[in-house]
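Every protein chain except one is present and positioned as in the full complex.
Moving on to chain A:
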């Protein structure tokens, strides 16, 4: 009964909340409005926006040194998570069956294990850093910890479910993923979408000034 609920209606409910919530957040950003820049530009804003969208993936030299742990852990976590989310065999099958209707090549089991390991290492390092470093400890709020905790639990149950091939674990994993989907639009996890806006806005302004951001 609970299994059917998690596998069926609750999945669709969480997906709807996720989609509407994300859309609502993005629209609310756009609705805040932005006045046109009347200063004569030195070069194109669109080019700057596009450049900044990608150039920010590469850290600046001295900050990359001072903030090495954050960068390394951040990359490990995000790359690992991306690989797991879109290329783990059960995810490819699930997305193909429930959303897209088509599938794509999945990671072999050994690659899944490596992806999971680097994602876990990255996440745990980021978590420890958040707890222990005076700056991140000061900045962090409940949302940051809830988001990290939920992602951790989803990843953990996912790995266990795949390793154990145990149906209740799969359902627990799915349930936690659904909770994450519901929580996502209301949290800083939204940065997965809003970074496009923030990088583009800044890149456009800097581009107009002729600064390579």
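To be clear about the criterion, a contact is a pair of C-beta atoms (placed from the backbone, for glycine too) under 8 Å apart; a residue touches a chain by one contact, two chains touch by 3 or more; residues count from 1.
What we mean here is this: contacts and distances are computed from a predicted model.
S.K.: Would you kindly match the missing chain to its UniProt protein name, picking from "Raffinose/stachyose/melibiose transport system permease protein", "M42 family peptidase", "Citrate lyase subunit beta / citryl-CoA lyase" or "(Fe-S)-binding protein"?
M.R.: Checked against "Raffinose/stachyose/melibiose transport system permease protein", "M42 family peptidase", "Citrate lyase subunit beta / citryl-CoA lyase" or "(Fe-S)-binding protein": the hidden chain maps to "(Fe-S)-binding protein".
S.K.: From the list A:19, A:63 or A:111, pick the residue that touches the absent chain.
M.R.: Only one of A:19, A:63 or A:111 touches the chain omitted from view, namely A:63.
S.K.: Provide the residue numbers of chain A that touch the chain removed from this figure.
M.R.: 25, 28-35, 37-40, 42, 52-53, 56, 59-63, 66-67, 70-71, 74, 130, 133-141, 143-144, 186, 188, 190-191, 194-195, 197-203, 205-206, 209-213
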